[in-house]
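All protein chains of the complex are present and in place, except for one that has been dropped.
Take a look at chain A:
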Amino acid sequence: MSTTTTIAAPLLAAEDVEVRFGGLTALSGVSLQVPAGASVGLIGPNGAGKSTLINVLSGMAAPTAGRVLWRGSPPRQWRLGAATRLGVARTFQATRVFREFSVLENVRIAALHARRSVDPAEILDSLDLDHRHHTLAAELPFGEARRLGVALALATAPEVLLLDEPGAGLTGRDLDALGAAIRGICAGGVAVLLVDHNMRFVMGAVDRVVVLEGGRVIADDTPAVVQADERVRGAYLGRRSGDAGS
């Protein structure tokens, strides 16, 4: 089946993106598409360029070559903030919340520049934080602080949500709660790009997976196909496939 003859342009896309830091090439010729309403996973070993790609897609970093496309055309300016106001929100790898504000105030602040009016209470409810409205963000347990990070991004009423390792450091119930929340977000029609180390977590949450290794895309397919891919298994799981074992 051809993937190039799409009827409508994908909502958000990276086209031949290259990012170099001095002599180091973090991304090279990376193309990735996030169609409206899709849920895409982005996996790869440490240093594969996942965060760099999220930074480029969210406008936090400018590619040294290639471009970001929004609704099929390059935006006039693609910076963090401007991208959010167009409809691309992101979370951060490290827990990042407005620590000196209550949980509810956090979401209200995040909703100040939302593209349409949102109900902060409803968002907190969807992330199982409804009992925490008046807790100071700095005092939240780790798992809930991570979910508040997702709530902040959601409060901007995005069309695409870039989740940068939201499950990092989470276990058990917290990870389950996050997984449920992400599936809920997708079901609500928001396109999601989910970066995570936990392969099982990603595979269970998305309907397409892109695999990065050494700054290049080595696979882009359904979770089942990607999981069976020898190169992916070799790169991601640290196992060398067959003859490449030496």
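For this structure, a couple of remarks:
To be clear about the criterion, contacts are C-beta pairs under 8 Å (C-beta built on N, C-alpha and C of every residue); 3 or more make two chains touch, one makes a residue touch a chain; residues count from 1.
In this section, contacts and distances are computed from a predicted model.
Hidden from the displayed complex is a chain whose UniProt protein name, among "SMC-Scp complex subunit ScpB", "Sulfur carrier protein ThiS", "Branched-chain amino acid ABC transporter permease" or "WD40-like Beta Propeller Repeat", is "Branched-chain amino acid ABC transporter permease". The chain omitted from view is touched by exactly one of A:V19, A:L42, A:L57 or A:A153, namely A:A153.
Across A:L27, A:A61 or A:A89, the single residue that touches the chain missing here is A:A89.
Touch with the chain omitted from the figure is made, among A:E100, A:D119 or A:D207, by A:E100.
Contact between chain A and the unshown chain involves residues 58, 60, 79-82, 84-85, 89-90, 92, 96-101, 108-114, 152-153, 155-156.
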